[in-house]
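I have placed the structure first, in the form of structure tokens, so that the comments after it can refer back to it.
Other chains of the complex are left out, but the ones given are in their true place.
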Amino acid sequence: ATARDQIQVSGSSTVLPYSTIVAEAFGENTDFPTPVVESGGSSAGLKKFCEGVGENTIDIANASRPIKDSEIEACKAAGVTEIMEVRIGYDGIVFASDIAGNDFAFTPADWFNALAAEVVVDGKVVPNPHTKWSDIRAELPDQEILAFVPGTKHGTREVFEEKVIAAGCEESGAAEVLKAEKGEDEGEAACMALRTDGKSIDIDGDYTETLARIQSAKNGIGVFGLSFYENNTDKLKVATIAGVTPSTETIAAGEYPVSRPLFFYVKKQHIGTVPGLKEFAEFFVSDELAGPEGPLAAYGLVADPELAATQAAVADEATLAQ
Amino acid sequence: MNDMRLLERSVDQSEIKISARDVQVWYGEKHAIKDVNVDLLDKTVTAFIGPSGCGKSTFLRCLNRMNDTIDISRVEGKITLDGEDIYDKRVDPVQLRARVGMVFQKPNPFPKSIYDNVAYGPRIHGLARNRAELDEIVEKSLRGAALWNEVKDRLNDPGTGLSGGQQQRLCIARAVATQPEVLLMDEPCSALDPIATSQVEELIDQLRAQFSVVIVTHSMQQAARVSQKTAFFHLGNLVEYGNTDDIFTNPRDPRTESYISGRIG
Amino acid sequence: MPVSWTLLIVLALAGAGYFVTRARVVALAGGDVRRLHSRPSYHGWNAALLTALPALFLIAIWRFVQPAANATPVAILALVLAAAGLALALVRNAPDFRARNAVEAMVKGLLILCSSIAILTTAGIVFSMLFETGHFFQKYPWQDFFFGTTWSPRFGGGSQLGILPLLWGTLYISLIALAVSVPIGLFAAIYMSEYASARLRSVAKPMIEVLAGIPTIVYGLFALITVGPMLRDWFAQPLGLGNSGSSVMTAGLVMGIMLIPFVSSLSDDIINAVPQSLRDGALGLGSTQSETVRKVVLPAALPGIVGAVLLAASRAIGETMIVVLGAGAAARMDLNPFEAMTTITVKIVSQLTGDNDFAAPETLVAFALGLTLFVITLGLNIVALYVVRKYREQYE
Amino acid sequence: MSDATLQGAQPRPSLLVADPRTRKRNAAEARFRAYGLGAILVSMVMLVILLFTIITGGIGAFRQTYLEIPVALDAAQLDKNGNRDPDDLRKVLTLTYGKILEQSLQQAIADKGIAIAELSDKDVSNLISKEASAQLRNRVLADPELIGQTVEARVLVNGRVDGYYKGRVSMESAARDANTSPAQLQLADALKAQGMLATQWNWSFLTSPDASDQRPEAAGVGIAILGSLYMMLVVLVLSVPIGVAASIYLEEFAPKNRWTDIIEVNISNLAAVPSIVFGILGLAAFINFGGLPQSAPIVGGLVLTLMTLPTIIIATRAALKAVPPSIRDAALGVGASKMQSVFHHVLPLAMPGILTGTIIGLAQALGETAPLLLIGMVAFVKNYPSAPPDGLFEPASALPVQVYNWTQRADPAFIERASGAIIVLLVFLLCMNLLAILLRRKFERRW
């Protein structure tokens, strides 16, 4: 087979849309072929990335989480010693319900009380007794609790557990009671354990599935990525968290609490052998694309306030500290 | 054309069981049975003779509507059983076939045990109240077909593992076990040795006491031994039909005579 | 030398060998073909195969093992092999040479090679999973995996990865799917082969087969949007069996529809192959058509039908999309068919494409799940083999 | 035999009146038949429902809304140096062309005297698909002489406006929609009244490659069709002969012993292996060990071949088993070798079953996504692969992959395209199977 002339990208499905937007523009505006962008999950992408160096390994791995040390080790063992980490921006995570339904203004504590397996009522730890949102707080609508949350395969789940449920656990004071009752570690785990009685439904699929589920169960509230919500504002109504409405601005400003960084990783050893690899990385983080006015932001990516530093790092081909 | 309708002399003794009028059979374009008229009598053994390929099996299969299963075959004319048109739309061929049983030319045992082969008919027709009765029917039928001694120790072996002649007798036993009123036997002894043949012939003779039997045979001797009436077919025509004795001693049609004396085949 | 040239030369040599040996052996026999042990074309084929096969094998193996290496020596070796094969064929080219046996032996070798692909595949699957499974069990106790009744992977560690709820879901969903597809498929097959006119059959069979070709995502969305809410509103809620929009029943029903052609088409072919004389035998004894079918035709067609059902079951076990969208992603052990559950296969896919560290037990568990499933289905297949052996009715 | 056997004979009932037992049996027969017919009807009804949802959902993908406007290719923006140097022209990015298109549209609105309240600049610029700027750029690069002229351009409009004409978007939903507005739709209506905007048959859905999430209107299945075609070529060429050969060996030649039992069980077990596991195998065997490229149809084809083999083998073996032994005997009896008896007599009789296995196996292979996930074919691919055999080694997508991808995208316009791709997939499947179906009809016979 002839030498490969197109860039191969693989990894996170969250980063996928941004990556394809950039790849498409890259192909249109340069003489390089359009990179091939696979999806398959951050983990699978990194695994392929760390398979080794050479023509039949990928050049870039997208990830919706930072690479783990163990993965860096594995990479190194396979000869992938020089990895560039590029943060492209942030993914906002929002709560939305059917457009025709009630308005919601949540606090993290509400979510904890609604979805935790065990909650604290009158200072005692009890299995979650709440069936309606109004049971938790009278201001919330009188509506059955039904939440569609990302399944345990999704990185979003981790963010949801940490930044919403665990935060809510602390905020409501339940954390102290739980830790007092079960010990430090157990209590922390109990803070993040979700109920399994059908009020909280794991979604292993993607946001389109969550949307479909909300449309067939109108009283459900789903967890979405900001960009997904922004493409479906005619069907979904977004909830506020602690009074803040999610948007690229509020997230970039740090007002809206639930977000996570998005990355891609470049195999530096391929720069020079795979044509256009570095150009692509630079193109990706250029202001025209990843800046607040660029198409990525238009699509829902929260632009990175420190984009300039990232651009410089890419230009320098800075690799991860070994 | 071949009008063998009423042989008035004999009809007083035994009544007509099956009567065929202007029966024609086609296989696609091939005209296999041409305008056959015949009355088959009750409590009588009728032999069908004629050269290979003349339409004996075809006509036999018309009598219990087994021809229905051949897509390309087409039957015309009228056949009655006890005066009722068997090709009438209201007639249930299943009921007909229960009353008009058949032994096929090629032995076709079911891929089941010998016992189950014979017990099949009694089971679906509910002829046995219990296992003991069923056992009895199976044994009697196998004895009747002169097979019992050979298979009594291996009733649970598959019927398909028998020798050619044994399979043939199994099929006879299977047909007899259903207790039909008319039994159509297509060369039932073709694979049998003389002794087995004579035992089957004895069975046929017994059956005649109550029922009517039609037997296709190539053996003139056999026809003479077991049948009271004989029908001679030739090229799809029923050439001659009459008392067996008459046919063999005094054939009226030259073709019959040639066949009997071994000149046409 | 480029591969394509080598290939062409080898094929040309083989072709030449075919014609030369064929003509020569006829000449050697003095034009009397009957003096040959084998037909002339067998002599030809013998030469062609002898010339082509070893060389082609060499090229194939080398392409697979060392695609980038220098091609020339291998190409030359291949040509030498081809020439040697041709020479051997020419030496043996005599009227009493058993060319047919030689050709058949080579063909049989090819057949064996093809069957061994199945074995190789199995070995490949086992090996590609064994290693990672080992890693998994180093990080996670096997007792908890095999006997754990909770499935809840977590990101921060402390996951519970018990297979039992997944296994339960797999069996439950497959069972419902088979309960739908086997009767419908079998009845459809029986109707098509025993009752339907040739016209209806020739239309209905390919139409039903389309059901097998509809992408599973369509079934999944059908389950999610139509069947799930319908079952919830009409059955689960009125009966007090919960109000889950996704359920084992939903996924099972919809999957059952998808599996109908697996049962119906294969069974139809097998039923159709049962000799007519058996049907005649039964009809001649006064059975109704349905009795004939049930008592004679189906038992004779049993091995094929079991094969079809096993194939359907296999598909049911291996299906993801319908389960994800129809039955949900919650691992649960419950008798209530209107509850959401999930299957091993779904979790293999989701853990493999998930966001965990790829060396974490949460990801590696996919391999352990795959291997376990492999062993379980192996057991089921062995049982099926013995059942078929026991009840098989071999006609003729 | 004694007469006892015969005593059970009843007085002759009429053939026209069924006795109770017969009536019961006939009722059972009627029920049985009804079940059969019911089963077929159920299958058909399900098929019709599913096809109906697919077709109503996807037929829209074959029509697309276009806008025809005069575009003034402003030399000042496109060729600052004025020397038409291709290298300089290439430096001008699509963004600039986007602006030119926007200006042209504003101009056209002004020229036609269209006045719409609350029409923002964003509404105007978003009306035109982002794809249009790339097309315009390519057109200019191909023919730099156009710079400075005013050319007629036929451009795609954005997915929401297109959806408006297909009933997916309404004025009410637009009011809530961040990506369009009632004013934009009114503008579209006004342009339509001027004859500049029309919804037409859309060939490019079948020929163009995928497009990114922001341009649903430009996405097509061209590469996916090619990729599926290539993979199916590989599958067809490998799985049918190998599957049939393996079945013949196992059923006709292999000694019946424990070893072949193991193989037999093994093969049925392979059918039960989830398809994603074949992906794991494919990644390990073909890419990591065999060194074949990522995202290539050859790897996809090989993986799908391994996946379809069990189906074909199981169907073929069942069909071979069903051929009566007497036919084999007959051939052997005239001095045919075992091989000859199989290839001359048994195989033709087993053909219907083999073809059924092929039909079902290919249907499965054509619609499968999971194993492709691991070998890199679930991908965004924009460049066409070349013709085989080289094209087999170049990245391509596949129809089910396109469906899978599109159903996951945020913009609802992709749902319509996913259904459209499913229609294409089914048509593809039918074409592929047509020959098999016809052949099967020819080979079917009873004996």
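Labels for the chains are A, B, C and D, by order of writing; each one numbers its residues from 1.
Keep this in mind: a contact is a pair of C-beta atoms (placed from the backbone, for glycine too) under 8 Å apart; a residue touches a chain by one contact, two chains touch by 3 or more.
Computed from a predicted model, the values in this text were never measured in an experiment.
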Task: Number of copies per protein chain type, counted over the whole file - done: A x1, B x2, C x1, D x1
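Here is the rule we use: only the chains that are shown with their structure count from here on.
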TODO: Could you tell me which chain lies farthest from chain A when each chain's centre is the average position of its Cα atoms?
DONE: B
Task: Most central chain, judged by mean C-alpha position against the global CA mean - done: C
Task: Where chain B and chain C are represented by their mean Cα positions, the distance between them in whole Å - done: 49
Open item on the list: Could you work out how far the Cα centre of chain A sits from that of chain C, in whole Å?
Closed with: 38
TODO: List, in ascending order, every residue of chain D touching at least 2 other chains.
DONE: 25-26, 29, 291-292, 373-374, 407
Open item on the list: Which positions in chain B are in touch with at least two other chains?
Closed with: 94-96, 98-99, 124-125
Open item on the list: Show me, using the given definition of touch, all chain pairs that touch one another.
Closed with: A-C, A-D, B-C, B-D, C-D
- [ ] Could you pull out which chain A residues touch chain D in their complex?
- [x] 1-2, 4, 6, 8, 10, 13, 16-17, 19-21, 23-25, 27-29, 31, 33-34, 36-40, 44, 48, 51, 55-58, 99, 206-208, 225, 227-228, 230-235, 288, 295, 298-300
Task: Residue ranges of chain D touching chain C (in the complex, touch as defined) - done: 25-26, 28-29, 32-33, 35-40, 42-44, 46-47, 49-51, 53-54, 241-243, 245-246, 248-250, 253-254, 261, 263-278, 280-281, 283-285, 290-292, 306, 309-311, 313-315, 317-319, 321-326, 337-339, 349, 352-353, 356-357, 359-360, 363-364, 366-367, 369-370, 373-374, 400, 403-404, 407, 418, 422, 425-426, 429-430, 433, 437, 441, 444, 446-447
- [ ] Could you please specify the touching residues of chain B with respect to chain C in the complex?
- [x] 64, 66, 69, 94-99, 101-102, 104, 106, 108-112, 120-121, 124-125, 158, 160, 171, 174-175, 178, 180
